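Sending over a structure as structure tokens; questions will come in a sec.
Only one protein chain is missing; all other protein chains are in place.
Right after this comes chain A.
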């Protein structure tokens, strides 16, 4: 299925419309922006993978602290190097689009925040998450005492079965009560 031809076929376009939450305009815009990342010879090959470094030059992802995790989560490459094909890119945009359901967003958010990919958010994951949010330099981190207090609070609020980790169901439960999530978990080209 050649997706890097300079024009998207009509059939392919309607298939993408059906399988993602994106509108026709958004798919075309995504195709345009993705093609800009390709070199000339890559444009003719079907299903090219764009390396993570090139994807991260997009302005929408450049300043995002979770950019690397996002690429890893949506990548289906065998080498686990975070490279994305065009279809991966569409999946990414679909999950972050306006009309995606809360369930999809929370599922992918969980996977993005799960830094060690073990299926739960434990203290290490949460610490990394907070550090991503506040900045990586020393003077922008929380003190260990503050971090401990913060993570205790988070676990108290979200860990229902008190096992010290947040699994997917608990995460989705707490997200469904979070009023800001839908509006902040959004990327529009």
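We adopt the following convention: contacts are C-beta pairs under 8 Å (C-beta built on N, C-alpha and C of every residue); 3 or more make two chains touch, one makes a residue touch a chain; residues count from 1.
Here is the rule we use: contacts and distances are computed from a predicted model.
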{"item": "Name per UniProt, for the chain absent here [options: \"DNA polymerase epsilon subunit 3\", \"COP9 signalosome complex subunit 6\", \"AT-rich interactive domain-containing protein 2\" or \"Transmembrane channel-like protein\"]", "value": "\"Transmembrane channel-like protein\""}
{"item": "Footprint left on chain A by the chain that the document does not show", "value": "15, 17-21, 23-25, 59-60, 62-66, 74, 76, 87-88, 90-91, 94-96, 99, 101-104, 107-109, 111, 113, 116-120, 126, 129-130, 133-135, 140, 142, 146, 149-150, 152-155, 157-158, 160-164, 167-181, 183-188"}
